[in-house]
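Coming up: subunit A.
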Amino acid sequence: QEELKIGIIAALSGGGTAWGLSLQRGVQIALDEVNQQGGLKVAGKTYTLKSVAYDDQYNAAQARTAAERLVNQEKVKIIFGPVGSPGALGSLPVTQPAKVLQFVDGYAPAILKNEWKGAYIFRVGNSNREFAEPIVKWIKQTMPEIKKVGMIVPNDATGQAAVPILAEAYKKHGYEVWTEYYERGSKEFTPLLVRMMSQNVDLFELNSNAPGEAGLLVKQARQVGFKGTILQSGGAGIEEAIEIAGPLAEGFLKYDVIDSSLPQVKAFLDVYNKKYSGIMGGLAPVYYNATHIVLEAIRRADSLDTSKIRDEIEKLGGYEAPIFGKVIWTGKDDYGVDHQLFHAFLIKEVKDGKGIVKTIVTSQ
Partner candidate 1 sequence: MPLLTLTNVQVHYGQIRGTHDVSLSVEEGEILALVGSNGAGKSSTLKAILGMVAYPVGSIIFNGADLHKLQPSDIVRLGVGYSPEGRRVFPQLTVIENLRMGAFTRPAQEHAERIEQMYAYFPRLRERSGQMAASLSGGEQQMLAIGRALMSRPKLFLLDEPSLGLAPIIVERIGDILEEIRQTEKLTVILAEQNSHWAMHLASRAVILELGRSIKTGPTSELLLDESVRSAYLGV
Partner candidate 2 sequence: MNTRNATAQPIETLPGATSRTPARKRNIVAIAVLAGLAALLVLPLIIVERFALTISIMVFITAIAAASLHLIIRTGHISLGHAAFMGIGAYVSAYTTMKLGVPFGLAIVLAFAAPAALALIIGPLVLRLTGKYFVLVTFLLGEIIRMIFVEWGSVTGGGNGIFGVPAPSPVFLEPMAFYYLALGFAILIIGFIARILTSEVGRTMDAVRESEQLAKCSGVPVLWLKVTIFALGCGLAGIAGALQGHFLRYIDPTSFSIIQSLNLVVMNVIGGMYTLIGPLIGTVFLVVLPELLRGYVELQRILFGIIIILVMAFFPGGLADFGRKAVAGLGKRMKARGQP
Partner candidate 3 sequence: MTRLLQVSALTRRFGGLTAVQDLTFDVGEREILGIIGPNGAGKTTAINLVSGVIQPSGGKVVFGGQTITGLPAYRLARKGLVRTFQSTTVYGERSVRENALRGAYLSLYPGFFNTVFNSAKARKMRARTEDIVDELLAWLSLTSVAHAAAGSLPYGYQKTLGLAITLASRPRLVMLDEPVAGLSAEEADHIRDTILKIRSRGITVIVVDHNMRFIKGLCDRVLVMNQGHELAMGSPAEVLANPKVIEAYLGRGHAAAHTN
């Protein structure tokens, strides 16, 4: 049996460690599954899948060298990651001319909209473009009394890319929006919350904050006496936020990607919990899902030629992926290429310390 190397670029140190680890684990679980079933059959050969994971320290220069090494030394044809815009943008100049398929998650539009026209790159998680609109609509329907929205935003690539889109969506539907940026890494938000509350906002929108920060914001907002609704559009992983906010998380509404009552999701969770301890990061299921999509495309192409695989991926619409179900590719309007995965998402509400599914949004 031959070995097929699959590349992973993930932040395994630095600010994005939590994201990087869950990316790597999501991919690994999917690869393990295939290997246990005897490997991947392509063009008459059976391959054992082996991951090669390199750290990008959530930094463009490191992502570049990691990509260079995966592409030119390890000779991989497929790379999962990195997560986050700096790494994704840093690695593009290596992977795209080399026709290496890359599956990233990061909010910067330039990831898909660039000089290579996004040829060999796919974004495998919803970005704000995909979910902002439906969420705002849902709020309008279910909570008509809300007039003013407040956002406290990390002043980094993620915040700066995501929030304008979200704010635009709110404004389009007639909401007043107040935003305030903070430096990544701050933990004390009370001053900003006091500031926000004097604006009389009805809805506190946690946007693209990392789960830990989101939890802190919920906790501190309640501690300073914020009585309105708190909701987060975007980000993944409600458990971590609940863990941080504790009892003060009651009633918190949050975007999420997995419905653990579905049997295929449950199966994945079981495997994850057996293999790793602690709370699962939201990117693990996203990348588990993505890996299966890619492997399916390879099977269908029955070739390791990346152009052929890419074409198959593009044609994969309707394939039942293990976590998100039917694959839908979008993005032509925004990025000029349909390489954006749109997947169903949920809004959960915290009740008795658990995230309960409130609604499922599939497609427009």
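A quick word on the picks: all candidates are chains of the complex that A comes from, given by their letters.
Please note the rule applied: contacts are C-beta pairs under 8 Å (C-beta built on N, C-alpha and C of every residue); 3 or more make two chains touch, one makes a residue touch a chain; residues count from 1.
This one's a predicted model, so the numbers in the text were calculated from it and none came from an experiment.
Touch between subunit A and the candidates 1, 2 or 3 in this complex is found for 2 only. Per the touch definition, subunit A reaches candidate 2 in the complex via residues 12-14, 21, 24, 52-55, 57-61, 64-66, 68-69, 71-73, 85-86, 89-90, 92-93, 108, 110, 114-115, 155-161, 183.
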